[in-house]
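Please read the structure below before turning to the comments.
Note that this complex is displayed minus one protein chain, with the remaining chains in position.
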Amino acid sequence: MAGEKLETVEIVKEKGESPNIKNLGDFWNFLKKELVPRGHIATPFNIISLPIMLLGYVFIVLRLAYGLGKPVTNLNQEYPWGLWIGFDVVTGVAFAGGAYVLCFIVYVLRAEKYHPIIRATVLNGFLAYLFYAGAIVLDIGRWWNIYNPMIGNNFGVNAVMFLVAWHFFLYMLAALVEFSPTIAEWLGMKRLRKILGAMTLGAVIFGITLSTLHQSGLGALMMMAKSKIHPLWYTDFIPILYFVSSIFAGLSLVIFEGSISHKVFGHQLDEAHHKHYDDILVGLARICAVTMFGYLFLKAILLVHEHAVPYLNSAMGFWYLFEVIGFILIPCLMFISGAQQKNTATIKFAAILTMVGIILNRLNYTFIVYNWYVPLSEKYWPAPMELIITASIILTEVWVFRWMVNRMPVLRKPPAWAIEKH
Amino acid sequence: MDRRNFLKILGSGVAGAATGNLLTPGRTLAKETPSAKEFYGILVDTTRCIGCRRCELGCAEVNGLPVPDISESKNENLLKTIRKTSDTQYTIINRYETEKGKIFVPKRCMHCNQPGCVAACLVKAMRKRPSGQVTWDLNCIGCRLCMISCPFDIPKFEYNKAIPRIQKCNLCYDRYNNGVLPACVEVCPTQALMFGSRKQILEEGKRRIAANPDKYIEHIYGEYEVGGTSHLYLSSVPFEQIGFRKDLGTVAYPKYSTGFLYAVPFIFVLWPIVMLGINRATKKSKEDEEHHEEKEKH
Partner (left out) sequence: MEELFTYYDMFATKGVEYLIILAFLIVILAFWKFVNMKPH
């Protein structure tokens, strides 16, 4: 829990030497040393984020004590799913998609160019699953039964949710294995590092398969809401749309997160990395642009396939066009122009637009165009406590991310003994 | 169990109601034990319903729900608005102004033949019983996907309880197992509700339509809707006038998730194979070079 900017070069150098951990006692002492905050504590970010986090924790206790409904959330019988599922889980998982896309590019296609950002991305993906998907514990009403789909008495193999639950769980394991070499390097465990490194490709392939299935599975959850979702959004192909959009959603978050990380943790990076970074951004922008280009045509085909064209000329139709043109077409064009002119500012702005579009899209399915015929006055709107708990979870994740990046070789170069050979 | 037997049972139910004892216990369905091979359900004849809300009262008593006030003055007031079932009301009577005057319509779980809620449940807390009832169990984790997947918006969640449940009509499953009629059927004073195997009630519905073609429209709601339901409705006016959705289609709801679910095992086999293949194909020629060198040496 350190001030983010004040990780001094000296500490980094000191960290360059790996600890010598021989037994549990050594590990405990090392961990105690690592848990101590570093740098300034009273940074603006800390001062703003800490009260929000603490307030969120208090509200979490309220939610557990009083149930899921008012005053904590505005969920009701018409809108069983709100911000926690729609944003924390469904959108959060889409944003975490960057991890599997980059793993595919780096480990399967062996595009070494993107190797410098793989660790931060995988860590980000893993933490996103841990925290945002973990937020599902708050949202499910009977949370003490959460282990039921895993070791319960009744496996609902007929359910999409059953697969999503299992895939979440297994993917978290796969992402942990993908990231674990970094942890081994942090602890200075050379043999473990070697064993875990050898498991990477298996974990990556398993992880990509799982990601494909649960990214689309989140869309498949809405399949039986056929009578409730507006025909412009409901199609038999929701799972495929979710999968394709998770590619550019994830990469946009990688661009966004990377641009912040580079400011905050920039001193940890060597010059070569800095030089390469713009090149990496341009590459990511190209991938986003091409995927979004394809996604647009999928949308167009489905519009015709589902006989939904006549709905375009209605209030809902304008909302649909707002989403598709404003947050798919425009960022797509911006990615292209940004990549061509090597203008990272344009690329970063396009990434933010894309992320807003993904949030809109996922919230559309969970509550905006879900039950679209319900009058506006009766519609679900997130309650203040819901928003604060969500913010609290995100900020906690950022704190953990910062703690790990400051201590483990995530952005900085791994110790000399562990330089990977490909 | 034939229709005549049923009418007898219904008759005795009315007698029970008339003496003020709404729920006389121990009334048996019939001599035969109910066959587990068939779905049981209720035929609702909306032309017979008088909106007395006794079914609401009977249901609340049996299921331990807050007991509603069903005095006439209260009813008059209450029926002005269209209500929905809730976490404290498994069954509801609504009044609709139609071309044929006021029509009362009881609403509750339709007990679909292929229920969406059952297909959506990841722990099989929602179950379709062999005798047709859709019931809920305590191993539920409270994800509320059943609420999203129900075309009739029936499962309700207790939002204001620390230990919440999903609440919905279970067609008095416990009473069925004891050979007793569902509470709502037993207390109905006008025989607007008829309990029986789906085959029986469907036949009875068709018989009534054939006998009174002017009275009924020629459509039994639930015969084909969402793949068929165990609750069937007769009406004198088109169903959209009495609060039924006509756009639900005849496809069983679980069918909508087959596209994804059937694809999962295929992806699980194909993806690893394809990716291992790509990984092998993009392998730097370093090893190949070594091979070459080795070959040249030999």
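Order of writing sets the chain letters: A and B. Residues in each chain are counted from 1.
What we mean here is this: a residue touches a chain if its C-beta (ideal position, glycine included) is under 8 Å from a C-beta of that chain, and two chains touch if they have at least 3 such contacts.
Quick caveat, the model's predicted, so the values are computed rather than measured.
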item: Per the touch definition above, residue among B:Arg54, B:Lys107 or B:Arg198 touching the missing chain; value: B:Arg198
item: Residue, one of B:Thr46, B:Asn75, B:Gln89 or B:Asn113, that touches the chain absent here; value: B:Asn113
item: Which residue of B:Ser71, B:Asn212 or B:Thr258 touches the chain not shown here; value: B:Thr258
item: Among A:Val58, A:Val157 or A:Ile325, residue touching the chain not depicted; value: A:Val157
item: Hidden partner interface residues of chain A, rising order; value: 155, 157-158, 202, 206
item: Touching residues on chain B - with respect to the absent chain; value: 37-39, 113-114, 119, 128, 130, 132, 197-199, 228, 254-255, 258, 261, 265, 268-269, 272-273, 276, 280
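Operating definition for what follows: only the chains that are shown with their structure count from here on.
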item: Separation of mean Cα positions, chain B and chain A [Å, integer]; value: 37
item: Chain A-touching residues of chain B, taken from the complex the two chains share; value: 84, 86-87, 116, 118-125, 139-145, 147-149, 151, 153, 156-164, 245, 247-249, 253-254, 256-257, 259-261, 264, 267-268, 271-272, 275-276, 278-279, 282-284
item: List of chain A residues in touch with chain B within their complex; value: 64-70, 73, 75-78, 80-81, 104, 107-110, 139-143, 145-146, 148-149, 152-156, 158-163, 165, 201, 205-206, 208-209, 212-213, 216-217, 219-228, 236, 239, 370, 422
